[in-house]
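Report on one structure; see the data block that follows.
Just one protein chain is left out here, and the rest sit where they should.
For chain A:
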Amino acid sequence: MEVDSVNYIALLEVPDKKIEILPGASSDLTSVTFCVREEDHTLGNSLRWAIMQNPQVDFCGYSIPHPSEAKMNIRIQTVDQVTAVDALDKGIDDLKSISQFIKAKFQQRVQEGNYAKI
């Protein structure tokens, strides 16, 4: 019987990066598509919204190129003064503070306790 050959190249492969810049980005990094792995609409849609709130962002959109690949692409185009990387960083910060606020507010409301206890 034939012995299965071991794929040594696959064994040596470096694990996929969480985020990378896809080819085709402008050299000044004002229009960039990022590929984020292991993320979906949960982060994609709200992150797109958070980034779009920034007045220095001209365009932001996200897509999931294929349903069976755990990848989420997010495209950011900014004005000349800032890079898309900065805009993404700021968007993440803003969304982080929103979810921090929701958490604190919910905790506060649970402690206040003026709700119906069925």
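FYI, a contact is a pair of C-beta atoms (placed from the backbone, for glycine too) under 8 Å apart; a residue touches a chain by one contact, two chains touch by 3 or more; residues count from 1.
Note that in this section contacts and distances are computed from a predicted model.
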Protein name as given in UniProt for the chain not displayed, "Actin-related protein 6", "DNA-directed RNA polymerase II subunit RPB3", "Eukaryotic translation initiation factor 3 subunit F" or "CSN8/PSMD8/EIF3K domain-containing protein": "DNA-directed RNA polymerase II subunit RPB3"
Interface with the undisplayed chain - residues on chain A: 14, 17-21, 34, 36, 39, 41-43, 45-46, 48-49, 85, 88-89, 92-93, 95-96, 98-103, 105-110, 112, 115-118
